[in-house]
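Take a look at this one; I'll ask things after.
Shown here: the complex without one of its protein chains, the others still in place.
We just call them A and B in the order they show up, numbering each chain from 1.
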Amino acid sequence: MHLKLRHSTRYTYDTPVRGIIQMLRLTPRPHDAQHILHWRIDVDQDATLKPSEDSFGNIVHTFWAEGPLESLTITVEGEVQTENTNGVVQGTPERLPLGLFLRETRLTTPNDAIHKFAGKTAGSKPTLDALHALMEAVHKRMKFDIGVTSVATTAAEAFKAKHGVCQDFAHIFIAAARSAGIPARYVSGYLREDGGREQYEAGHGWAEAWVPDLGWVGFDPANNCCPTDAYIRVACGLDYLDAGPVRGVRTGIATEQLDVEIQVTQGSNQ
Amino acid sequence: MGKAAFDEMNGFGGEHRAAYRQLQAWLEDTPVELLEQRRLEAEALFRRFGITFAVYGQKDAEERLIPFDLIPRVLTASEWKILEDGLTQRVQAINALIIDLYGKGEILKAGIVPEELIFANEAFRPEMIGVEVPGGVPVPIAGIDIVRVDAEKFYVLEDNARTPSGVSYMLDNREATHLLFPDLMARSKVRPVERYPDELLAVLESLAPRSASSEPTIAVLTPGSYNSAFYEHSFLADKLGVELVEGRDLFVRDDVVYMRTTQGPKRVDVIYRRVDDDFLDPLAFRPDSMLGVPGLFSSYRAGNVTLANAVGTGIADDKAIYSYMPEIVKFYTGEEPMLHNVPTYRCREEEALKYVLDHLPELVVKEVHGSGGYGMLVGPASTKKQIAEFEKKLKSDPDNFIAQPTLALSTCPAFVDGEIAPRHVDLRPFVLTGSKGTRIVPGGLTRVAMKAGSLVVNSSQGGGTKDTWVVED
Partner (left out) sequence: MMLASTANDLFWMARYVERAESIARTLSAAGRISAIPQVSGEETNEWSSALAAAAQLNAFMETGREPTEKEVFDYLAFDESNPSSIKSCLTQARHNARSVRPALTTETWEAINTAYLDFRKYEKAGHSLRAHQEFLRWVLDVSLRVSGTAFRNMLRDERYWFSRLGFYIERADNTARIMDVKYHVLLPEHSEVGGSLDYYQWSSILRSVSALTAYHWVYRQALKPWLIADLLILREEMPRSLASCYQNITTFLDEMARAYGKQGPAQRAARTTHSRLRNTRTEDVFQKGLHEFLTEFLADNNKLGAVIAEQYNLA
């Protein structure tokens, strides 16, 4: 599929801030089923975007902007060509030992309830079946709800509350998969939903888990499916903190207003 | 506690060990009233200087003194030589281990240390994988805890490669002995420790990043004046002649770290940091950290600033890793380890767990990530009820524990409650490694359990400290 993306993030401050530093994970890497035709990030303030790579192989842009700043807008524009591989992801740079993806993080530490859930759902099924069963079970248990959870909500908290956003679904899935001994990781990116919707308020988050013979396979528990060619895969990590699109700090006392506009459209040339 | 402990002055009884001859004679000549008077003077001195520490979770005891025991602990030059060689070897191995774990991972490939012990470990930092450590030495400052059980044998009890503390006490205790007992010092020919700050400064300078100027700017990073070890941070900055900074004093621009000064930004090249990994940089680690410097880790990855110690060195402090240290030392140095490891049962291994559960009353059981003497069981000193409770914890999470036989730690004479009596001690020498090799000032921090028979020397649990002498044979 030929996908076009436009993603703008605008921060407005009620009093000017003295400085901002941000790290952006907003640039996808190509893999066998994702070809980057064109991609560009812009910041509307005087700042240089310095590219680097993190341990997971994600492309990171860091910038520093000196205040006083009343607002800041980050714009991402890109075009990719994708193929449907039923979630199988190949051709990504894999530099980290697999064992690392069994590691618990603060956001994905399974509590007893998740351990039990994982044990019951995965049982002694073969890995791929176990993962599908987990995805389905997470999807069934959780209600999709915006505004109840935050970026700091842990898998255990969301599991108990039984609702959350895609990120909470993914964290629970990851915690459960690791509990069942399957390496798993968080993926952030974009999704063009079925039915032709073009405007979105947020990016998307899902999970990948390691299946012998297949390698990393994507699972999207929020939509109960494996990622297709409607997904743009941007960054991965142990949890949202590693892979989320923006981490930043600003100096100065201000309340910020955040406006996010995402547009994912299908290109017409294919 | 059953078997008698080795006393460093009297051996296993009746002996007069040569190292203590001077001191023993002096103790016999000195009335206890004078000792008591000196003890009070020492206490007043320490309080006036503000040599205090804060205890976590005890609000009213905001600033406490660590008891200073007047009677020095004595090691001979030949004993010191054994320690010096053994510590150098061990710290070289620890540095090699850290570089390897975040680099090629050869020790894992060789199957010497099990992978899951590393990767599942919180102290292991995935963010460090593939990062070339600026300066090339991940653990420039190590504190290795040593105990002895007889005249010949020294055991390593614990490795501290994260942020070993206590060196200010080593220096202050020596200063106090000079002030309180000038005559004794004058005739005892004690090797000096005073050059430690100079050695540390030289080490930090030697590790400056390539992009630094020929006179690198060094700073000590503290979590702030409410931190339990703040006195030491301020002491070290003072002795090193460098700025003591908090996170808010630093900022990062274009991957370079600066401090805010009255004349504008000044580049910082080497940071001796006493802030834990988790709190160093809210953009790389805990996002809620208020103590860190946003962007610091990015600057570190870019090779523009040296952190001493490096990020992720705490993995070497883990007590489960500790149990592999003899193999680790052999793997990296190709030599037999010179210092002994205390035999350690890894409760994650089924057979070991069974043994430990059967022998709890004889063993010391510790949490693998624990420190400060918290969360441990000293079998012989515990009640049946305590043991039973611990057994439950152990069974529910065996991976989290190791066990060791209870060592009869050596004792030294101490001045407690108006009399001289033997008390158990350990020793933490401070091992410095720069680009030009490893240096250890002769001595270290001797910690002493002030309660009779107690084996817990941690200051957070009422332990005291002693001046530690290395004297010629």
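A few notes on this one:
Please note the rule applied: contacts are C-beta pairs under 8 Å (C-beta built on N, C-alpha and C of every residue); 3 or more make two chains touch, one makes a residue touch a chain.
Predicted model only: the values in this text are computed from it and were never measured.
All shown chains touched by the missing chain in the whole complex, by label: B. When you scan B:199, B:243 or B:367 for touch with the missing chain, the hit is B:243.
Which of B:22, B:211, B:234 or B:458 touches the hidden chain is settled by the complete complex: it is B:234. Listed residues B:151, B:185 or B:259: the one in touch with the omitted chain is B:259. The set of chain B residues touching the chain not shown comprises 47-50, 224-225, 230, 234, 237-238, 243-246, 248-249, 259-264, 266.
Following the convention adopted for this analysis, only the chains that are shown with their structure count from here on.
The centroid of the Cα atoms in chain A and the matching centroid in chain B are 41 Å apart. Residues of chain A touching chain B in their complex: 19, 21, 23, 48, 50, 52, 54-56, 60, 62, 64, 95-97, 99-100, 102-104, 152, 238, 241, 247-249, 251. Within the complex, the chain B residues that touch chain A are 105, 108, 115-116, 118-120, 126-131, 251-255, 282-283, 287-288, 294-295, 298, 301-302.
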